[in-house]
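A single protein chain has been omitted from the complex, and every remaining protein chain is retained in its original position.
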Amino acid sequence: MESSSAPASVPGIPPALRGVLPALVAIPILVLLEWGLAGAPFATYLLSIMGVNVILAVSLNIVNGMTGQFSIGHAGFMAVGAYIAGVVSLSLKEIAISGLPVVVSDQVFLLLCLLVGGLAAAVCGFLVGLPSLRLRGDYLAIVTLGFGEIIRVVVQNTDAFGRALGLSGIPQTAGLGMVGFWVFVVVLVARRLAGSSHGRSLWAIREDEVAAEAMGVDTTGYKVRAFVISSFFAGVAGGLFAHFVPIINPGSFTFVKSMEVVVMVVMGGLGSTTGAIVAAMFLTLLPEALRSGFTAMGAEGSLAQKVDQIRMPVYGLMLVALMLLRPQGLFGTKELWEVLPRWLPRRRKGLA
Amino acid sequence: MSQLLQHLINGLASGTIYALVALGYTMVYGVLKLINFAHGDVMMVGVYMGYATAFALGKQAQKSLLGVVLIFLVAMGGCALLGFLIERFAYRPLREKPRLTALITAIGISFALSYGFQLDIGFLPGAAPRAFPEIIVPTEWLIIGDRDVVVWNWQVMSLLIAVGLMVGLQYLVFKTRFGRAMRAVSYDHRVAALMGIPTDRVIAVTFMIGSALAAGAGLLYAIKDTSVSPLMGLYVGLKAFVAAVIGGIGHVPGAVVGALLLGLVEEFVVGYAASTWRDAVAFGILIIVLLAKPGGLFGRVAAEKV
Amino acid sequence: EKKTQQPASPETTDSSKQTAQGGSTAPATPPAKPAASDTLLLGVATSLTGGQATFGVSTRNGIQLAIKEANEAGGVKGKKLEARVYDDQGRPEEAAQAVTRLIDQDKVVLILGDVASSNSLAMAQKAQPAGVPMITPSSTNPAVTEIGDYIFRVCFIDPFQGFVMAKFARENLKFSKVAVLQDNKSAYSIGLTDVFTRKFTEMGGKITGVESYSQGDTDYRAQLTAIKKTQPEAIYVPGYYSEVGVIARQARELGLKVPMLGGDGWDSEKLYELGGTAIQGSYFSNHYSPDNPDPRIQKFVADYKAAYGSVPDALAALAYDAANVAIDALKKAPDTSGKSIRDVIAQTKNFPGIAGAITLDEKRNAVKPAVVLKVGDGKAEYVTTVSP
Amino acid sequence: MSSPELTPEQRADAPLLKADAVSIQFGGLKALTDFNLSIHKGDLQGLIGPNGAGKTTAFNVLTGVYTPTSGNVFVCGERVNKRKPHQINRLGLARTFQNIRLFRALTALDNVKVACRAEAFGDAEAHGVAGALTNGTPLPVFVSNLGALVLAGWWKSLFLTPRFMAEERRITERAEHLLEVMGLSHRRDEEARNLPYGEQRRLEIARALGTQPKVLLLDEPAAGMNTREKADLMVLIRKLRDDFSLGILVIEHDMKLVMGICEKITVLDHGETIARGAPEQVRSDRKVIEAYLGDNYLETHGGAA
């Protein structure tokens, strides 16, 4: 089973179409989503959170999965994006572009803020990527973690960022369409990357840095680039987050959040974009599903009164159980369509 | 001047606790190459075990020497068992799998413990912090001036224990057969098995020692800061991990030096600069140390011959 | 081009825009109907896990006690009341998610919670546009009720509380030099620090220094050593009891014997356990005193103790009050639509709460006196009442 | 018998690879002392010596893994002492590793494709981030490089431009061709780590060829092969030299192979060059026999010359 080349692995599509095909498919879906769920705030909210988590997981997967660098500070980049985009957005709040309907003008501003937030995060990603020239494995991990914590402290001490109370009043302009658009972009980038020479170079670094370097791969450059791209999207995710969550505060971007994203990446299978997507969706839904499950058990009685706290320890145990069941992650390093045929039609013997 | 001295003592005292926790971290990392994110939470569980024991002993008995020893024994023994179970069921099945896999189960265990202990069902303690009983009655060991500088008996005790443990562990790792086995397992457990080393047992025992250490450290920590809470492990665990990395993770004296350094730096940042920036400085130091010495102060970056 | 300069065009009444800007505009969507016809569902979102879990637990207990009593008294409009309690883990985005679920899925008629102001802020911004009234029992940050006309609180606000302690310290205790030790992770603590520092200085006092810690810390010796150097007459510690008790012990350990001053975050049975003798002789401002001989209060204390085994802290009392205000409104309202309930709540006057009589002002904040308590052996003694 | 400095054929004046008095030390250990070497197009040279003589170290210095303590290395006339391995590789120097270092979880084809990628990039890449950092490039240039880097190549892959697709196709074709040359076509889609040892060795060569080198350095290519496979390999190496017009330098302990294919052999011992010359010459060199071949060798293989 080969683990590469997305473009080549989808047969039967005229080459001229392949470049734009995903966009052609995605746009109507996004439009449908935005309209279809207009009256369902909870579904919208959950899907938005899910979208943000997908962006985070897919982007982290570029560094952790594809490049094999071990970053556990993704929440830090997310925070940079969230706060920068939030502050910019707050300052633009009173303005609209004349001649455009307000809704459109809002989306234009939102896009602008997201880009600014993303770029700010990308710059941070560059700064954090630099140490990766010298550090490996767990040492790199702890540096990224430390970086995330430093960002948290900075935010906590900056009045412009609302300190511990956080920023509120950011225009809530990020709808499912915008979230979906960025999910689409990040997935497209990740997949197309994986199918290109660049992606192969990243894998080569993951497998053996010395050999990759000897085969002409600018390993340091690639590592830094992977960091930059990954943190750009984390920043965008943060920016989106800030535009549909009524208030952002430092407590939302602690290393626990980073860990959640790492869990998504590993659970999806290191290097597998679809895996990261599925895991992110699953892990976002899990707590809510547990909530539904426990609520269904009845609201009376002493145990049921405590139901909602039970979610978290159960969530922890489920992580353990899932990893034990599928240690290689959902799809291993493969993608959904490479694995699915094996699961679906018939169970091959020899595969216990 | 007296203030400086007091800060020095405070810094050493908190560094000592970091050191004790960091020792366990470093040991487990040493053999498993696993960042055991649940380590802090194991420590927390240990403290609660000690707390329960003290409670069961009652106000008088818990202060007697025997009582104290019993409390430590129960907590450390209990945690050794807990560590064994965690290793056996959450880490061992993943031994041959990518390292990150075990990291996730570690995170899972950490969530389960820290959130689980916030429940108040049955014997579980609930989220509120509790006062840890004064099992060691604090007495001044040294007083300078008009209580300008005070050194307490438990501060001296913790420091001695930390240094003693460090020496002991260093001896264990470098001078004993078991230590040699540990190191062999840490580099390559498959080959270690070819040398006749029972790798599973070595790892399990290391884990148990590490967890027992965590419990001991946790008790000293609770004695020092007089409280226990389900979330206490998260924070101390993180700081201890940072300390271990500063010293060079896997390196026993390094963990202690890194921890004392971290304790002192934090103390002085708070004492003489802005207390709000303490954590930023702590992590800043970490990053600077790693940039200057990518393997930590004492660690070696694994020699790789091409 | 300034949006505000445009006349309110149809576009600008886009609901999401208003959420952000706050203000008292009518909700966009009609209020939801309760799920089952024989029960009225109240939504509660609060922190049952995480650093502030104990506050959430007290809050939940207080609410459930009120509901139990209401049900025993025959319910409301012939229906039983039920609370659906969701944990927000102390994170605003989780709080927003929980509230959205309560409104959209569970169709609750009203929302109670949270304690921490940042979470309440997030919740309010979901409740307001949905047109579901929300009462926060104990979020004291002024910004919370400014979100919109559906958001109420049954407690006083921080500017008042900070003023109370500044006044008490300056006028009753006659202190002129006070140091501050704040919790840098808590908006509540920072807010109180601001007010206290300003008021205390205005009254001619001097702040000798401001130090910070982070919630979850357990070692405050560095800060205390630094404070000791400034030789204050008291330390204002507007934090949570979980830290304050330990701070007191460590202050004594370092030879810092001056009393400590604080706010409602101190109020918990655990304070006396955690602080031991070290905390005795300190003062804090609070919403109520469980010592109050008023039989109504004593009954509440006794009932609560019977149900949960501990003395109700202010958070439990306020939650109980909030729930009762809500239940009262449900009874009085002509129907259970959000708008009717809101209108009734807004009329609340002299409602006999455990933590003082509740009168809601036009900003939907409770105007009520604060009490100052002195920490004694295992409980706090009433010292004085300060009215706004 | 030709003297080592002279070569009979007409060759380009600058050697493709030249080591000039290169030395390197590890702590107190002199792993390589005053090492000289030059390789021209079409050369097939050998590097032999006892274990630990410094052969692999020489490779490491030449390819930029280690920086020489003194002396200079030139690739195609350019001094590369402080260059990064990937930059040196792009100048036309490729190698295999003694301890096989394949991209273990990638398929055989992808292993080669990684190497083939280099041609797909413009100049911006050559100066990459590392280049900009290490060579003290002024900030603006560095930034524009960075921009170019991020945008130029990755852009194309995003939109699957026809040029990009064509490039990818070319890469795949070339990689497949190289697998075929090395007799590995049947392993195309198998993960490298699952190949048997000997095939891994050949895959390493295929991968090295992917970078389109002018000079190929092979570190014990025949290790782990049986006599028959070694014989095939000898033919293959010669063929590679001819078909790809390479200069080749081989480290090998199998004398039959070395003596059989190399035109010139350098012998190292304790980091020092103790002999150099044609196979016959080296084989009968007293010092070489003492240090490396052993008396036995002369007895058993003496007559073969």
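Letters are used for the chains, namely A, B, C and D, taken in the order the chains are written, and counting of residues starts over at 1 for each.
Keep this in mind: a contact is a pair of C-beta atoms (placed from the backbone, for glycine too) under 8 Å apart; a residue touches a chain by one contact, two chains touch by 3 or more.
The rule is short, and it goes like this: contacts and distances are computed from a predicted model.
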| item | value |
| --- | --- |
| Protein name as given in UniProt for the chain not displayed, "Probable glycine dehydrogenase (decarboxylating) subunit 1", "Branched-chain amino acid transport ATP-binding protein LivF", "Sugar ABC transporter" or "Heme exporter protein B" | "Branched-chain amino acid transport ATP-binding protein LivF" |
| Of B:L57, B:I197 or B:V228, the residue in touch with the unshown chain | B:I197 |
| Option from B:K63, B:R147, B:R183 or B:K293 whose C-beta touches the chain left out | B:R183 |
| Residue in contact with the excluded chain [from D:A94, D:M255 or D:V282] | D:M255 |
| Interface with the unshown chain - residue positions in subunit B | 177, 180-181, 183-184, 187-188, 190-199, 300, 302-305 |
| Hidden partner interface residues of subunit D, rising order | 26, 49-53, 55-56, 98-99, 194-199, 220, 223-232, 253, 255, 292-294, 296-297 |
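By definition in this document, only the chains that are shown with their structure count from here on.
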| item | value |
| --- | --- |
| Chain pair showing more contacts of the two, A-C and B-C | A-C |
| Chain at maximum distance from subunit D, centres defined as averaged CA atoms | C |
| Innermost chain by mean C-alpha position | A |
| Between subunit D and subunit B, distance of the C-alpha-averaged centres to the nearest whole Å | 49 |
| Averaged-CA centre spacing for the pair subunit D and subunit A, given as whole angstrom | 41 |
| Residues within subunit C bordering two or more other chains | 48-49, 53, 184 |
| Sequence positions of subunit D contacting 2 or more other chains | 65, 97, 101 |
| Interchain contacts, given as pairs of chains that touch | A-B, A-C, A-D, B-C, B-D |
| Subunit B to subunit D touching residues, read off their complex | 306 |
| Subunit D contact footprint on subunit A (complex, rising order) | 1-5, 7-8, 15-16, 18-20, 133, 188-189, 192-193, 195-201, 203-204, 207-208, 210-221, 224-225, 228-229, 333 |
| Residues of subunit C defined as touching subunit A within the complex | 1-4, 6, 9, 11-12, 14, 16-17, 19-22, 29, 48-49, 53, 60, 64, 82-87, 89-93, 96-97, 100-101, 103-105, 117-118, 121-126, 130, 141, 143, 184-187, 189-191 |
